[in-house]
Each structure stands twice: as C-alpha cells, then as structure tokens.
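The structure appears right after this line, and notes come after that.
Complex shown without one protein chain; remaining protein chains in place.
After this line comes chain A, so read on.
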C-alpha cells in the first residue's frame, strides 16, 4: 500500500510518494551497524567472559535454567510491544494473565472440561482487550490511565475468583503444557521463542507491522495517509488481551498453582524488557529480537552477579541502571531517526 502526503502549495509540486509498507532502504554505515548490534555484541562478549570465568556457564543446564526463569517475562514483554509500537500502553497484561489463570484453574477445579475452561480464559482476554480498546480508542482515555484501571480491576477480580486463596491441584495436562521439555528446554520457553518469530515477521515483513510503526510515530499523519488507525489500535488491544490470556494458561502450568497476589510482580519487568529491546537491532523501535537480546543480556549479567555472591540489591541496581542507560539510548536514537517508537 502506498500513500501520498497532501501538502498543496502555491506552485503545486508533485505529491511526495512514499511506500511506508516497504522495508526501509538500507545504506550500510559502521555507526549504524554498531548501534544496532552493540547490545547483541555485548551479550556475546558477556557470555564468553562468563564461560571463561565461571565453570557453571560451561553447562547447558545453566542456560536452560536462565531462559526458563525468564520465559513468562519474555512472553509478557513481547506482548507489551504490540501496544507500545502504536505509541500506547497496555499495563493490564500481567493482571490479565493472572485473572485468566484464576478463571481457568477455578473452572477446572469445579469440574468444567479443560477445553471449555481454556476458552473461557481466552474469552476473558478478548473482553479485556475490547474494554481497553473502547476506553482508549473510542473514548480517548489516556492508555496509561485506562489500562492501569483495567489492571487494578482485574486484580480485584482475581481475588474474587480465587476467594483470596492460592489455587493448587492444576491438572497435569496444564503442567505438561508449560514444563515438559523439548530438547532439554521447557515448552514455555519454546512458546516465547515462537512468539518472537511471529512478532518479528509481523513487525518486519507485513504491511500491518509498518502501519503500527507509522501509527506509533505520528498517528495523525497515518490517519491522513489512509491507514485505518482506530481499527488497528483496537485490534492490537484485542490481540494483546488474547496473548495475555494465553500466557495465563502457560502461567498456571508453569507454577502448577495460581496465587492471585502476584500480578503486580509481573507488571513492570515486561516493560523494562521491551524498552531495553528498543535499544537493539531496530534501534529506537520496539522489536521482538531486541526484546529477547536485552532480556537475556540482563539475565546473564544478573546470573553472573549471583554466581559472584552478590546481594539482591546489587542485582536490582544493575537492572535499574541498565534500564536507565538503555532507555536513554533508545530515546536519543529514536529522536535522531524520527518516527521511532521508544518514547
């Protein structure tokens, strides 16, 4: 699809044509290359250094443990990018995950067949997405505020559904769905990696991915160019809700229980991962592979600190400083490029 900018002047120059659905034309520059791959290179250097220093890093099991521990955060971080690319927030994803887990677990405990319970859980995600879309896209409420409201309401709903209790006794099928291993790696990690590829494909190889970037960069310009801005934004909220509810099903399998109080613990880390990811590969833009690379860089760094015997506060400082540095870098890069997403 192509669009023209309507800028009539006295001399009526020919309209500018720009096919924003096409991949960007690339002119190689070392500066750009370094900027794009610095974080990935940093990850590689850190891993090599850790392999040299720590014997534990020479075992596959440590890598399995690291990626497994970050699976839920990665899934949520990737989901967060769906809305972040559009210049909005969806803070409700973590609590949608927990509420979905609570509904599915409770229904299964009540004897509802698992497929029906799963459908009910996915339906919750769609409903949350629709409500968020209604508030943000249709009514125009600020996305941060609207989805913070959703988050809080879903938190209460989770307590209501579970009667403020931890629900255990999740059927083995759910546990196997998340924890069974393929090539020594838990399935939940594979789901995250598959989502990375799907989102990379959508973001980089489809017109829809270009539209989201365009909308995030300048919503009014996108609208004037004929992009169905509201439809795409509403659809993105529904997709975000649906993905979050899918993660909720993974969540109950992963832990084998639902604790209604943990939603808040998953609220900020996915966004940290997404913002960090915007500093890599497609610099200044929320992207799937960047999110993975950034999250794993942090994980390797924190694991190394833990192996060195660092206290918990050291890890927190490392995480926080890395986030500040990375987001600042993304902001600068995004400003330089224009149309960037990381704000």
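Note that a residue touches a chain if its C-beta (ideal position, glycine included) is under 8 Å from a C-beta of that chain, and two chains touch if they have at least 3 such contacts; residues count from 1.
Following the convention adopted for this analysis, contacts and distances are computed from a predicted model.
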Problem - "SoxAX cytochrome complex subunit A", "Sugar ABC transporter substrate-binding protein", "Heme exporter protein B" or "Ion-translocating oxidoreductase complex subunit E" - which is the UniProt name of the missing chain - result: "Sugar ABC transporter substrate-binding protein"
Fill in the blank from the handout: Where A:89, A:151 or A:254 are the choices, the one touching the absent chain is A:254
Completion exercise
The one residue from A:42, A:149 or A:207 touching the chain left out of view is A:207
Fill in the blank from the handout: The one of A:121, A:186, A:241 or A:284 in touch with the missing chain is A:186
Problem - Residues in chain A touching the chain absent from view - result: 56, 59, 61-62, 64-66, 68-70, 72-73, 159, 163-169, 172, 175-182, 186-187, 190-191, 194, 197-198, 201-202, 205-208, 254-257, 259, 261-262, 265-266, 269, 299, 302-303, 306-307, 311-312, 315-316
